[in-house]
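For this depiction, one protein chain was excluded, whereas all remaining protein chains were kept in their positions.
Residue numbering begins at 1 within each chain, and the chains themselves are lettered A and B in the order written.
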Amino acid sequence: MNQDNYTLEMFKSLSEDEKSGEDIVRESTSYWKDAWKKFKKDPLALIGLVIIAVLIVFAIFGPMISPYTYDKQDYSVKNQWPSSEHWFGTDKMGRDIFTRILYGARISLLIGIASAVINLIIGVIYGGIAGYAGGKIDMVMMRIVDLLIGLPQLLYIILLMTFLGNNIGSILLALCITYWIGTARLVRSQVLSLKHSDYVLAAKTMGASDAFILFRHLIPNSMGMIIMTVTFLVPQAIFAEAFLSFLGIGIQIPVASWGTLANDAIPTLFTRPYQMIFPALSISITILAFNFIGDGLRDALDPRLRG
Amino acid sequence: MELLNVKNLRTTFNVDEGRVQAVRGVSLKVKKGQSIGIVGESGCGKSVSMMSLMRILPKNADINAESILFDGVELTDKKPAYISKLRGNKIGMIFQDSMTSLNPLFTIGNQLVEPLKIHQGMSGSEARKKAEEMISLVEISNPKKRFSQYPHELSGGMRQRIMIAMSLSCNPKLLIADEPTTALDVTIAAQILLLMENLQKELGTSIIMITHDLGVVANMCDYIYVMYAGVIVEQGCMESIFSNPKHPYTIGLISCLPASIGSGKKRLEPIMGTPPDLIKPPEGCPFTDRCKRAMIVCKAEMPKEYDLGKGHIVKCHLLHPLAQKAGKGVIV
Partner (left out) sequence: MVNYIIKRIFAGLLTMFVLVTISFFLMRSIPGGPFNNPEDKNIPQSIIEMTNERYGLNAPLREQYVRYLKTLLKGDLGYSFILQDTKVNDIIIRGFPATAKVGMLAVLISVIMGTAVGVVSAIYRGKLLDWIVMLFVTLGISIPSFISAVLLLYVFSGWLDLLPSFGLSDWKSFILPVAGLALSPIATIARLTRSSMLEVIRQDYIRTARAKGVTEFFVIMKHGLKNAILPVITYLGPLIAALLTGSFVIERLFSIPGIGREYVVSVSDRDYAVLLGMTIFFGGLIIISNIFVDIIYAAIDPRIKIDK
């Protein structure tokens, strides 16, 4: 509008409420609600979640529903390509591969989740104490960690399994001895940065003990990081087990794991690739799914971590 | 003689949440050998406007201007490669944080000779010699030793001097200084400003000083632009701005100064509120919400420029004749 055509009316004062003032434009949400909102937006993470959910359902109920067992040998149907009776085909002893994959899912998930949980507990406690105590205790604890990472984790696992036998117990133990280190370091650095926060100081002045502060304040506040790390521990454990079984030095129990199935399929790789494809796909998709979830969590909880 | 003439610069950033209009129609002029200041709070667009000139903004920036005349050449239709040849050569720029502005993995010397080799085609030894001269010029002792040192081995003040040396090494006509002393403590800051003044006298460089600190500008600059929310709300020579400010924002800024430089009042009066959201900038004057003297017309429309003579220009409805009539106006 031409500024020469203004009227006197327009030059009245503007009252305070007509101004926008200090409006907060965006509504505030809590940390977790915000994180969940971001997580929901990540299509890959959601796909991962769906895949794992389906996998768990299959692992629990699949074997019960399937007409075959994992070890029923029937040489009359050996080495068959996938068909309507045998969705994934049969192996060299006539066993139904689909059923074997379902049973294998149980093993992979069991090992993956169990070891992740145990590593989580050990790592959180170790890292929490090291970070909170600081000083000499921290130094000693970290030196021990430094020594332990001298060798690749897989080598430790192989050594331990060779000594302790090839059963689920020993692989769980072996996984536990090595994978907690990453979590411990993470928790330690989180605790280190948080322990000088004001609310810790406030708790101390109110007479809270160190253990109380550690477990009730510092660790819950690091939960985001911790959950994310654990999500990545599962595929690492599944990978380790599959890797060892693939080399023929994994768990030797009657129920075959995916890695074992893949190993069995090597000789006939060129002639009957389907025997390799299904275990390979199962392993890959499961690990992928967990990685997607982990990435989604990482983006949701702390976008600064991602490139 | 005009060195730089910018007409109607507009810079917009494309981000996830929308388009941020950081600079909304800024025009300014710099004469040869002159020092001007651009003053405003964080986020008002002062740094962005200068970086728009130099075209060192990220790819999501949209830069538009009616005209940008530098040393007689129109820059708006030139390709990026042309502007790139001007940078570090005819136009120098220094930034606020010298620690992060220097590459930690290269020696001071390596970073100093870079523009010399690129723009002046000097050989290694020629460039080294000149670089050492520049180090002495900015009053750092022992240039040979400094040449091989790394940024983290120098103090904050020294690093800022090196930044100045780097920007002046090709003897630019214009130096843009973006908050050069904000990260330094007061005594060092004073030394740096003095250094810049002396160098300006010696080399005849024009300086654009960007700062939120009126105190810095008071000593160094002949002409001042006051920016708010992407627009220039008031501009004038030093005396006009300090002894006769007209825009409520400028008045507010000066009241924030301690009595020694400011209006002489004993009480500090802060300006309440926060700047507007630049994704949806207001239609009218952006300062309306924080202005004690806001009127209905202020919210509705952006004021036009009122020329008060001697280069003093104000963008405020308080200068409209009707404002006088309503008893709200500012006495001119």
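For this structure, a couple of remarks:
In the analysis below, contacts are C-beta pairs under 8 Å (C-beta built on N, C-alpha and C of every residue); 3 or more make two chains touch, one makes a residue touch a chain.
Since the model is a prediction, treat every value here as computed from it, not as a measurement.
Per the touch definition above, the residue from B:7, B:119 or B:328 contacting the chain not shown is B:119. Think of the hidden chain as still there; on chain B it touches residues 51, 54, 56, 84-89, 92-93, 95, 97, 100-106, 114-115, 118-119, 150, 152, 163, 166-167.
In the full complex, chain A touches the omitted chain through residues 146-147, 150-152, 154-155, 158-159, 162-164, 235, 239, 242-243, 246-249, 262, 266, 269-270, 273, 276, 280, 283-284, 287-288, 291-292, 295, 306-307.
Keep this in mind: only the chains that are shown with their structure count from here on.
Chain A and chain B have Cα centroids lying 49 Å from one another.
Contact residues of chain A toward chain B in the complex are 1, 3, 6-14, 18-22, 25. Only residues 273-274, 276-277, 288-290, 293-301, 303-304, 317, 320, 322-323, 325-326, 328 of chain B touch chain A when the two sit together in their complex.
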